[in-house]
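Removed: one protein chain of the complex. Kept in place: all other protein chains.
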Amino acid sequence: MVNINIGNADFLAILPMIVLSFTGIYLLVQGVMAPRMKKSVLSYLGIVGILFSIISNFYLLTIVTEGGQAFFYGMIYLDKLTIILNFIFLVTAALCLLLVNSYSTQEDIEFIEFTPLVIFATVGMMLMGSSYSLMSLFLGLETMSIALYALAGFRKFNRRSLEAALKYFLLGAFATGFLLYGIALLYGAAGSTSLEAIANFLSQNSNPGMMATFGIALMIIGFAFKVALVPFHMWTPDVYQGAPMPVTAFMAVGAKAAGFAAILRVIIGAAGAAEPIWSDLLWWLTVITMTGGNLIALVQSDIKRMLAYSSIAHAGYIMIGIVAANDVTVSAVLFYLIVYMFMNIGAFAVAGIVSGKNERFVDIKHYAGLGKAQPLLALVMTVCMFSLAGFPPTGGFMGKLYIFKAAYQSGFQTLVIIGALNSLLSVYYYIRVVVAMYFQEAAEEQESGSILPEVGLVLLIALIGIFYMGIFPGNTLTWLYY
Amino acid sequence: MGTLSIPLHYFLILAAVLFGLGVIGVITRRNAIVIFMSIELMLNAVNLTFVAFSNYLNNVEGHIFVFMVMVVAAAEVAVGLAIIVAIFRLRETVHVDDIRLLKW
Amino acid sequence: MHDFIWIIPLMPLLGAIINGLFGHILKGKAGFIASVAVLISFLYTVRAFFIVMDGTIIHNELFTWIQAGDFTAGAAVLVDQLSIVMMLVVTGVGFLIHVYSNGYMHGDRTVGKFFSYLNLFLFSMLMLVMGDNLLLLYLGWEGVGVCSYLLIGYFYEKESASKAGLKAFLANRVGDFGFAIGIFIIFSTIGTITYAGIEGQVDKLMAAGVVTSAALLLFMGACGKSAQFPLYIWLPDAMEGPTPVSALIHAATMVTAGVYMVARLSFLFVRSDVAMMVIVIIGTFTALFAATMALVNNDIKRVLAYSTISQLGYMFIGVGVGAFAAGVFHLMTHAFFKALLFLGAGAVMHSLADETDIRKMGNLYGKIKITALTFIMAWLAISGIPPFSGFFSKDEILAHAFLYSPLVWVFGAIGAFLTAFYMSRLVFLTFFGESRVEPEVEKHIHENPPVMTIPLMVLAVLSVVGGLIGIPAGLAYLWGGENHFANFLSPVFANAASYSEPHHISHALEYGLMAASILIALGGIYLAYLMYIKKAMDPDAIANRFSGAYKVLSNKYYVDEGVEAGILNPIVRFSQWLWHFVDTRVIDGFVNSAGKIVWLLSLIARRVQTGYVQHYASVMVVGVILILAYYIFR
Partner (left out) sequence: MEMSSLLNWVTFLPALGALVLLAIPRTETQLVKSWGLLVSLITFLASIPLFIMFDGNSAAMQFTTQMDWIPAIGASYHVGIDGLSILLYVLTTFIMPLAIFASWNSITERVKEYMIAMLILESAMLGVFISLDLILFYLFWEAMLIPMYLLIGVWGGKRRIYAALKFVVYTMVGSVLMLVAIVFLYILNNTYTGAYSFDLMAIMNLKISFSAQIWLFLAFALAFAIKVPMFPFHTWLPDAHVEAPTAGSVILAGVLLKMGTYGLLRFNLTLFPQAWEYFTPLFLWLGVIGILYGAWVAMVQTDIKKLVAYSSVSHLGFIILGMFAMTVTSMQGGILQMVNHGVSSGALFLAVGMIYERRHTREISEFGGVTRVMPVFSAFFLIICLSSLGLPGTNGFVGEFLILVGSYGNYPVFTIVATVGIIFAAAYLLWMFRRVMFGPLTEKNKSLTDLDGREIAIMIPVILMIFWIGVYPSTFTAKTEKTVEALIEKANKAKAEMVIEGRKPILSDFLGE
């Protein structure tokens, strides 16, 4: 009998996930068992669970070894990258949950299962972030995706939400098929699904044969879908527009960050040695994504679709960091992801409030005169827009600067120039929102939602995050270096 | 149990063909449920590949992976059909071409 | 030492500032303050004159004005014989004109502003003549240009006056363009722009072969300022300004700045025969050209304006042939009698309710006796009748011109004849013959107040006596047998004289030329007498016979219209084209179209998002196929 020794060190490694899963299950049960309970309490409990998970994540920080260590026989890998990724996912989930209550009061429908689904999706993301084998990666990916399919269609009696869910589901499953086929081929070539084995296999034989190449290519396609690189981005605008606002925010930030976590783990981590195979491909995907995302965003009038295309464009900017693939890549990508989180959460929070009952006011012209009507909201939105556009004092600029610096170092000057020109192009549609808010008068009187304290907290965190990363990027950067 | 008499690439080619059929099914068919069935077909093609490799490599990881895939596929079916049922209840159609509110 | 010298230019400046700031409060007294300021600077000029008389040249530097890299220009004053003569003329005549203006501008609404500009003009003119380097000359140059712009356009309510002012400034600016390039050439070749410095290294200029171009460009500046052909077009229109302005600026001082510059840089001009020849040619041509136009003009001030251009032509002939002293001498005498003529004309206009058309005057001799008498003296002086000053100065120039080339003397003589004729025509039509004045104007023709007539009388004396100090050697057996004026200026032109061989005039030739010029003058007067007094020849008949020539002359050779059509309109049209086509259509077009292209692209790209799940899936599959194909064929 082979004795499998999984000691408590292994469980310690995945402590945050465990805590979160228990919270999720508890909430599910609580929701069903005591229907009389006020629905908003559920999300507060969820947030408490997340806080506990963050505390355990801090604890992990103390015990993490320098180079990182594999647990569960090479299924889970715990290193600083995992912990940082956990932070990103947990903070995103917490911020989205904060938004839920104001959204649910606005739409006056109960959200019992919402919080558990969000929490399970976060568990999936954390699993992806800490995966050391393709199997755990696949499991994490699917847990997240399925939870998100359900979340996307959460407003059962709204045609748009259901259509979004259907499209997301069909295309998601379709893309997972490709990913799986890639994993299978790679497994065939490398002989094992553990990333370490794959890394050794690829580093040994420089020309790994057609099967491995196809494997890597198909996996890239699967990730490209998840991270919404052009031409696999088609689902993003429709799903973001259809899904409820907090879900869109969660998808835009959480799912994308998880996608990049997977890319960091697999492409940079495992397939680092096979760079000549995927470098050119990713180079082209990045260019098309940035240009396509920015180009279409120019003509968007719906704020959610515009933010969808803007997230596609930003995926392109992050990919510049990935394409650079040198020692600075990981910290540059992480820095950008953090700033990306603050920017988008802030933007979506404001969009949520302005959109009013069942998301009527989502056109940019509905933002006219916001500067006068709600100066605070307008200020946050302006800061987010300037940060998304990449103006200096904001984090967005610093994020782009590091990404450009990383790309420069490994000789991708043309990519940086295209990136710079794209961010110039993006200035137009970001500034258009600012123009609407400050320079144009409100067409007709539209009652915009009142700002609940939680949403105020989210706005504040977003604001502080953007400026802190903008003016003192040094400390976050040193913290990221490992 | 001796080595497999059928060479590996036979399986791979079969799996590739199945996968291709699944993809064509997704693109051509109009009914949501049929699309979903062709996606399942693609997943099974992948399972076949896994089993083939696992046997060829003589290690068990492939088989385990197949189990994982099946579990996930089941979960997916549950959620997917729930969505399709919800749409049908609201729109009395699962014809994908009618579900076209979100565009441009 | 001699720090007092700075008082001369600063007093008018002080006067200008006081009148400028408090003009509207001072009202009447502004004229008094201005005149006192000029008087003080005149007295100090006289004091400086005595110092310079006994040979010491005053040079005093207040501070370094501009210093950058190796270019330095000090705010320094050099008062030698040449500048003291000019200063005497400027402050002397300037003072008389200030006194005259008190009367003439009596009752004007913004008299403070007028006297402030007048004083500012005197300050600029004094800086021009007293400066010790080209940059101060340029300062004075543009300063007087601005003051003439302001004073010509003084009656700004009149469209024509403000247009004339602008025309004057732009014509001057064209001249200044040449002047500036001249300074650049000199500076870049020898590194200094002070007169002494240039004189010292003038052979370095010769070596660099730039003397001619520098001289010609500087002369271009002189043409602009002294209204020589082709830049004379602004002077006739400058008559729009008040008459004292015309007298001071467009007769006595500013227009002579060009002659002063050529005289001051005599050592430079002399070294380029080409430049000297050009000066003579332009001087002669302008003298004749302007005289012809003066023949037919009926506006009293415009006739005098053309006569000024013509006399300036003579001065340039003088300096052109190398007789710098003669040129400056004619400049001085011209200042006296031309100022007198203008002031006289002003007095006539003043008493005839600003009537300028001589065809509506006549027989005024009896009514305004003092003005008439002084006017007649000036007329005799300008026509070159001995012993009046005009004879001596013009004859001196013609004598030297004869030596230079007899042809120049011939043209000069014709010019002198025409001058005598049109001046006599002017005098006869204005003061003699039957009165053509409208009855109600005639009723209250009155003699002008003493404040206007006294300056006339003083100028009349000067016009008569002025010539004596420059009597040519031949006649000067009474006063020690040599030309006092020429001797006085000789040290300034020593360098020029030493370079070009001094040509001596035999006494016999001198007397012959003198006799000839007297005859010409008398002939001119007699011809005018026949036409306008005795009516032996009817001027209108002649005009009809030569109607073509008459029309051309009366329209001033259509030069103004030519310039308008030939130069100004094409530039304006070209700029219009530049603005509308290049700026808006090309550059902005390019920018906006770039924006539109991007917009169109994104509209197309947007269409890809059809909303059908099938399309999304198929796009993905196309992506997959492309990638796999890429890997297969890589």
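As written, the chains take the letters A, B and C, and residue 1 is the first residue of each chain.
Note that in this section a residue touches a chain if its C-beta (ideal position, glycine included) is under 8 Å from a C-beta of that chain, and two chains touch if they have at least 3 such contacts.
Remember, predicted model here, so these are calculated numbers, not experimental data.
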item	value
For the chain not depicted, the shown chains it touches	A, C
Contact residue for the chain not shown (choose from C:K163, C:K204 or C:R436)	C:K163
Touch criterion as defined above, residue of C:P9, C:G31, C:G153 or C:G415 at the omitted chain	C:G153
Contact residue for the chain not shown (choose from C:N487, C:N555 or C:Q576)	C:Q576
Of C:D70, C:D354, C:E440 or C:D540, the one touching the omitted chain in the full complex	C:D70
Residue ranges of chain C at the interface with the undisplayed chain	20, 24, 63-71, 110, 135, 138-139, 141-143, 146, 149, 153, 156-157, 159, 161-163, 165-166, 169-170, 173-174, 176-177, 180-181, 183-185, 187-188, 571-572, 574-576, 578-579, 582-584, 587-588, 591
Hidden partner interface residues of chain A, rising order	386, 391-393, 397, 401-402, 404-405, 408-409, 413, 416-417, 420-421, 423-424, 427-428, 431, 435, 438-439, 472-474, 477-478, 481
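Note that only the chains that are shown with their structure count from here on.
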item	value
A-B or B-C, whichever has more C-beta pairs in contact	A-B
Centre-of-Cα separation between chain C and chain A, whole angstrom	81
Distance between chain centroids, defined by C-alpha means - chain A, chain B (Å)	26
Chain centre separation (chain B, chain C; CA means) in Å	100
Sequence positions of chain A contacting 2 or more other chains	166-167, 170, 174, 237-238
Chain B residues counted as touching two or more neighbouring chains	23, 26, 35, 96, 99-103
Residues on chain A engaged by chain B in the complex (per definition of touch)	135, 138-139, 142, 146, 149-150, 153, 156-157, 159-160, 162-167, 169-170, 173-174, 176-177, 180-181, 183-185, 187-188, 191-193, 237-238, 241-242
Residues of chain A that touch chain C when the two form their complex	166-167, 170-171, 174-175, 178, 210, 213-214, 217-218, 220-221, 224-225, 231-232, 234-235, 237-238, 277, 281, 292, 295-300, 425
Residue numbers on chain C that touch chain B, as the complex places them	606-607, 609-614, 617-618, 621
